[in-house]
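With one protein chain withheld, the remaining protein chains of the complex are depicted in position.
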Amino acid sequence: MNGSTGSALVIFFAAVFTNNIVLTNFLGMCSFLSVSRAVKSSIGLGWAVVFVMTTTSGINWLVYHHILVPLDLVFLRFAVFIVVIAGFVQFVEIIMERFTPALYFALGIFLPLITVNCAVLGVALFMVIRDYSFLESVGYGLGGGLGFLVAITILAALRWRIRKSKVIPALQGAGISVILAGIMALGFVAFSGMISIN
Amino acid sequence: MVKIIRSVVFMLVLSAICTAVPAWLKESTEERVRGHELLKTRRNVLTAMKILPDGATPDMINDIFRKSVIVQERNGRTFWATTPSANTELIAFAIGGPGFWGPIEGVVAVNPETYGIVGVIFTKHSETPGLGGRIDESWFKDQFTDLLLDPMTEEPMVRLMAPGNRSRPTDVDAITGATETSKKIQHLFDNDVRAALLLLKDEPS
Partner (left out) sequence: MNERTRIFLDGIFRQNAVYRQILGICSTLAVTNLLTNTLVMSVGLTFVTAMSSFTVSLLRKITPPRIRMMVQVMIIATYVIVVDLILKAYLPDISERLGPYVGLIITNCIIMGRAEAFAAKYPPWPSFLDGLAMGLGYTLVLMSIALVREILGFGTLFGFLILPEQWTRWTIMAMAPGAFFMLGIVIWIMNIIDPPEKIESS
């Protein structure tokens, strides 16, 4: 697979727009639907995801290619990846609590939430399947995180906008959020022809 | 202190079990998995060669393969050639190259005299379903049948054009809405397929 910066950039843009990890690959749905209740928390979670996803993509790539593959332990990748993610998040929490307590309290509860965010693990698994290079993996992690941020912020904004609208009781809450997400997904499908490189 | 030691020991024991059980399971299924891989390769080769009847069972596949195909190597690359009992003279080889979303792999079967394509199949890709993923659809793959490939040409061996824009005999319709994937397929033919044909040219048998 070509490992040039060019392809990493394409993968990056695709992860945000044409193959948005939330709206096309359905990763990260649980937090996507619950946290989008408020715009502020959505942005906070979004950035936290960007950070964790980008870093753990890189770390997991290294672990996969330099530890799992040479030692023929590839079948353990699920457990190893999730432990890396959980460990990294725990580590970040400790550092933040110690050195940036204000930021820690602002983001506080979101960090543990990210460990079980299927988007972070999903990105690691996809990058293995698609045989990305290190640069491409990090690009994918960054793009994925930003894609998540964009999607969740838009949904939060939409939910804020319709807060005064009369949504039928049966669809209030999760129902209408899912339908809104569907319309967003439709919109993002329109991005399909956008990316083109020579 | 004791608490920490207890936690560490617990985790270690748990990790040991959580590694041992899957490892054992993996060992015991290893042969089965390898059998599947082999069967898959054989099925792909026979499908590309178009000598696989519909609804063939694994036994039939292994049987037909053993009777009709021999494996050859040229410069480290595997080729599958038909035996005289197959009634057609074909050579097939695996192809692979970058797709848009991930590597694209497949098998191409050609007539060894004319380099005319007999069949193309894509065995692995990560393209978007409904868009780039349409490379799996019959209409797309059938377009390649009977195209005459020329590995010595300076031009692209095969061109994927927007539907309605075909001019040359080696032009095929690209997939609407999947420009990138279509481009990758064109590159795939131009690079990997060309390389395979050149190897064939150098060592015909």
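Here the chain labels run A and B in written order, and each chain numbers its own residues starting at 1.
The rule we apply is simple: a residue touches a chain if its C-beta (ideal position, glycine included) is under 8 Å from a C-beta of that chain, and two chains touch if they have at least 3 such contacts.
Bear in mind the structure is a predicted one, so any value in this text is a computation, not a measurement.
Student: Counting contacts across the full complex, list the positions on chain A that touch the omitted chain.
Tutor: Residue positions of chain A that touch the missing chain: 23-30, 33-34, 37, 75-79, 82-83, 86, 112, 115-118, 121-122, 125-126, 129, 159, 162-163, 167, 169-179, 181-183, 185-186, 188-189.
Student: May I ask you to list the residues on chain B that touch the chain which is not drawn?
Tutor: Residues touching the hidden chain, for chain B, are 3, 6-7, 10-11, 14-15, 17-18, 21-22, 25-26, 29, 32-33, 36, 40, 129-130.
Assume only the chains that are shown with their structure count from here on.
Student: Taking the touch rule as given, give the residues of chain B at its contact with chain A in the complex, in rising order.
Tutor: Within the complex, chain B touches chain A at residues 18-19, 22-23, 26, 98, 100-103, 126, 128, 131, 177-180.
Student: Give every residue of chain A touching chain B within the complex, in rising order.
Tutor: 1-2, 7, 10, 14, 18-19, 24, 75-76, 79, 129-131, 192-193, 195-197
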